[in-house]
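This is the structure I want to talk about, given as structure tokens.
The complex appears here minus one protein chain, its other protein chains still in place.
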Amino acid sequence: MPEIEIREVCLNYETPAGRVTGVQDVSFDIERSEFLCLVGPSGCGKSTLLNIIAGFISPSGGEIRIGGRKVDGHGTDRGVVFQDFAQLFPWRTALGNVAFGLEMKGVPKEEREAIALEQLRLVKLEKFIRSYPHHLSGGMQQRVAIARALAYNPAVLLMDEPFAALDALTRDDMQRLLADVWRETRKTVIYVTHNVSEAVYLADRVIVMTPHPGTVKTQVQIDLPRPRDPLSVEFLDYQKKLLRELGQMKN
Amino acid sequence: MTDAAQAASASPSAPAATGGQAWRNIARNGFPFLVVGVIWEIVARSGMFPRKLFPPLEDIAAAFWRLTVSGILPHHAIETILRLIAGFALAAVIGVLIGIAMGRSRRAEDYTLPIVAMLAPIPGIAYAPLFLLWFGLGNLPAILLVAFVSTFPIVFNTWTGVKAVKEIWLRSAQAMGATDAKVFRHVIVPGALPYILTGLRLGLAQAWRVLVGVEMLAAVSWGLGWLIFGAREFLNTDVMLAGVAVIGIIGLTLEKLVFQKLEDYTLVRWGMMR
Partner (left out) sequence: MTLNAERIRTWRRAATSIVGFLVLYELVARSGYFPAVLLPPLGKVGATLWASLLDGTMLHHAAATLYRVLAGMGLAVIVAVPLGVLMARYKPVENFCLPLASALMPIPSLAWVPVFILWFGLGNTVAILIVFYAATFPILLNTWSGVRAVNPLWLRAAGAMGANGQSLFWKVMIPAASPFIITGVRQAFLRAWIAVIGAEFLAASDFGLGWVIFDAKEFLNADLMLASLAVIGAIGFVFERLFFGSIEKATVMRWGMVRATRS
């Protein structure tokens, strides 16, 4: 059974200009431990879809099942990482942030601090556990955010353009780090991005979405061995393929 | 930041690494007062005004000394401070609770905002005679008025703060399994803290202003406001100015010792200064 089943999901909302369809008739499956990227221009509904999967928004129609169970609101089976570094709680240290989910679960202090320390080690921030977020750089804050989302062991990791606000060099480092973390933890990941090369670097499969209304246009399986070389011919071929699919929308 | 906060934090107060630097800071801060003091002395001794009305600094200092030693000034000051604390504490509790309720529940907001907005533009002190009429003289009307007046800025700022808690924090916490109660305790309260502290600061400033005014209306028999106003009868300008100086010192101390420290321990440490 696929880990995540998305069936005919659609979302409509009211604006002063009338009813708008944000997402229409989206259906696909995601296998366990698969790294899936959602790619598309702005307005294609990829972030909206992610928020629906996360349970922050209720779909107007259709349903989503995770591990066979229907999604109804947010839950600890899914971890979220947003684009905004301000997602960290400024009043808690890095360790305090990462331990939050465990604290909510009622895990005793020593145990949860040990687990949190492990997560921070995974993202190579073990030296900064007592730092407050505002002392950390953007890249470091996002690493803490990833550790925080993983700490309470969700089955699925949802990431909404987490590296888009970082500079190019940091972004490359973060992509490599994420690939390593995924290889070690084997989580199911749904990753939203508008950056095609990032998608080709990270994903097993890329779903291309179109705007107005947001629907799935096509899916591209990325059959490259890891670690991937962004300068290889095969990599660039996949990039061209995706860009062509996206370019066709520019009418 | 409130202007008081800005001024207090802007004036270089922290002693620097070297002793020489600290002395220079003190000299730099003290210089304006020196100049003002000299000008004052010149005017006072020039004979332009009667000595009683424009006392030289030594008269003021003497009055200050006399009143402190005899215990009169401390008695007045303590009465005033106690009233302030009582009224302000009341306002803080009520104000924060109402503000949080308004921020969390659209319904609470819809019902309370009109009334609060109606009462707010009226300066607190304007209610003083009314309160005196209703509650007589003494501590009760003074404390109630102080509480009433300082509640408004606290409610407004807390309300704004609760509404301003970032959605992204709420969502992150919910995704990590926090229940509503936990979200409130772990996210909303710390998240709204900058605004709540601003509200408390403004509330205290308001409380102080109103309190001094109410005491002048002869509502009480002991208090700094009463001391200053009463001194008018005997043209004791030196006593008045001593009293004014004490009021200023207390206000400054409250700002620096209480709020600044509170801020340093929380907002500054977390990098959350507005």
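Worth pointing out:
Lettered A and B in written order, each chain numbered from 1.
Everything that follows uses one rule, which is that a residue touches a chain if its C-beta (ideal position, glycine included) is under 8 Å from a C-beta of that chain, and two chains touch if they have at least 3 such contacts.
Remember, it's a predicted structure, so these values are computed and weren't measured experimentally.
Touching the chain that is not shown, out of B:63, B:77, B:91 or B:228: B:228 (per the contact rule at the top).
Touching the chain that is not shown, out of B:42, B:78 or B:122: B:122 (per the contact rule at the top). Within the whole complex, the absent chain has one touching residue among B:59, B:79 or B:255, and that is B:255.
Contact between subunit B and the unshown chain involves residues 2-4, 6-8, 10-11, 28-33, 35-36, 53-54, 107, 110-115, 118-119, 121-130, 132-134, 153, 156-157, 198, 202, 205, 208-210, 212-213, 216-217, 224-225, 228-229, 231-232, 235, 237, 240-241, 243-244, 247-248, 250-252, 254-255, 274.
Everything that follows uses one rule, which is that only the chains that are shown with their structure count from here on.
With centres defined as mean CA coordinates, subunit B is found 48 Å away from subunit A. Those residues of subunit A that touch subunit B in the complex are listed here as 54, 56, 74-76, 78-80, 82, 84, 86-87, 89-91, 100-101, 103-105, 132-135, 148-149, 152. Within the complex, the subunit B residues that touch subunit A are 166, 168-169, 171-179, 182, 186-187, 190-191, 193, 266, 269-272.
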